[in-house]
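After this line comes chain A, so read on.
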Amino acid sequence: MTAMLPIPAVDPVLDTESWWWEPLAIVGLKVLVVFVIGLVGTMFMVWFERKIVAGMQNRIGPDKAGPFGLLQTLADGIKLFFKEDLIPERSDRFVFKLAPFLAFVPAFLIWSVIPLGGDFSDGRDGTVEWFGQITRVQLADPPVGVLLVLALSSIAVYGVMLAGWSSGSKYPLLGSVRASAQMISYEAALGLSLATVLMAAGTLSTSGIVVAQDRLTDWHLLSTGVVPFVVFLIAMTAELNRPPFDLVEAEQEIVGGFHTEYSSIRFALFFLAEFMNVISMSALLVTLFLGGPQPLLIGSFDLFAVLGPFGGTAWLLLKVFLFLYVYVWFRATLPRLRYDQLMDLGWKVLIPVALGWFLLLAALQLGRDNDLSQVSYVALVILCLIVLGLGYLLFTAAISVARRNRDREGAAY
Partner candidate 1 sequence: MSSDVTTDGTEMPVDEDAVLHGCPLVESRGQQVLFVARDRYLEVLRLLTDEGFAMCVDLTAVDYSRFMDRDLPEAIDAERFEVVVNLLDISARRRMRVRVQVPESEPVVPSLFDLHPGTEAMEREVFDMFGIAFSDHPDPSRILMPEDWIGHPLRKDYETGSIPVQFKGAPS
Partner candidate 2 sequence: MGAVGDVLSDGLGGLSHNVITGRIEDLVKWARSRSSWPASFGLACCAIEMMATGAAHYDISRFGMEVFRASPRQADIMIVAGRVSQKMAPVLRQVYDQMMEPKWVISMGVCASSGGMFNNYAIVQGVDQIVPVDVYAPGCPPTPETLIHAIETLHGLIESGEIMRRREVTGAGADVHVQEIPATSVPVLLGSS
């Protein structure tokens, strides 16, 4: 058994020798900051989405609650808080009460491993000095940070699933069955595209991944080819149940989906969790592929250099913003997919593509590690492409055979 204290265990940079109030203060401060960012960010996101969607639809959007309607989310929250609560008679009371928290807590916890900023000027590695302590601007930095996020996102399924089941009526059940199938399916594609990043960065810790992207060419967006990024973006949208993958709560089909029977504060928790997930997953995307708080240097000009140590945070916010906008854009533009199309996209497109790309990159990495000559390197690549091509042909052939069989036998699954 190790004798290490639990807090430094998740934050290896912290100097454990001087175990006095400074580390405690730092950790406390970080918890506070993360909490506030989570809540304010969510409030902002709700407002942002409604405003942007309104803008895209030639409307004005909320403008009665507070200046520019900024307090709209607050009003929604207060109203929901003071609304009558109800637990349906046929519901499973305990699970019904538990489910919103199962949805909400993981959404919050993801924030704990996201690097929220740091000092990257002049090639520094993102550590900052607070109260005389060297630390990272990140609540926890466990060696398996990325896996932790994956684990949390797989826990998030429970909230949705149990909510639908415990409501004791049909539409929510339908919604939750959809949700669980969808989330399990896309987890695989998510993991595979993530693996390419891990391979490129050579570490599982989020801070390590950020440090590994210190130049634009090292941003995993570019260094892993754009494919994993795209796969990740799509799979993440699906994981988040955002349009066009929002079948779980497709109003037109299954009313409110899993949260149909929820009202009041419990519904607010789902609402909050959904939007918080959007932000935290966007932050994760930025961390993995866009260098997180790393500045985008134009030459050697840093846009947020004036902010000093907070420059990293500003960069992170800017990048996250970009993706929030992309999500809202998706919502405003794309029609919803159908259930079988969703599954087809996940299993027949995203997973094979992510897997193939991963194999390709792995081969390249192998070549680089073994210092192959130019010729053999090219040969390796060609070999890979041939193998992948064959795999693709085999795959399409298998699909068409399966389809023919299904048409002939009329098999149902």
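Some observations on this one:
The definition used in the following text is that a contact is a pair of C-beta atoms (placed from the backbone, for glycine too) under 8 Å apart; a residue touches a chain by one contact, two chains touch by 3 or more; residues count from 1.
Selection rule: all candidates are chains of the complex that A comes from, given by their letters.
No experiment lies behind these values; they were computed from the predicted model shown.
Every option in 1 or 2 belongs to this complex, yet chain A touches just one of them, candidate 2. Those residues of chain A lying in contact with candidate 2 across their complex are 50, 54, 57-67, 69, 71-72, 74-79, 82-86, 251, 255-256, 259-264, 267.
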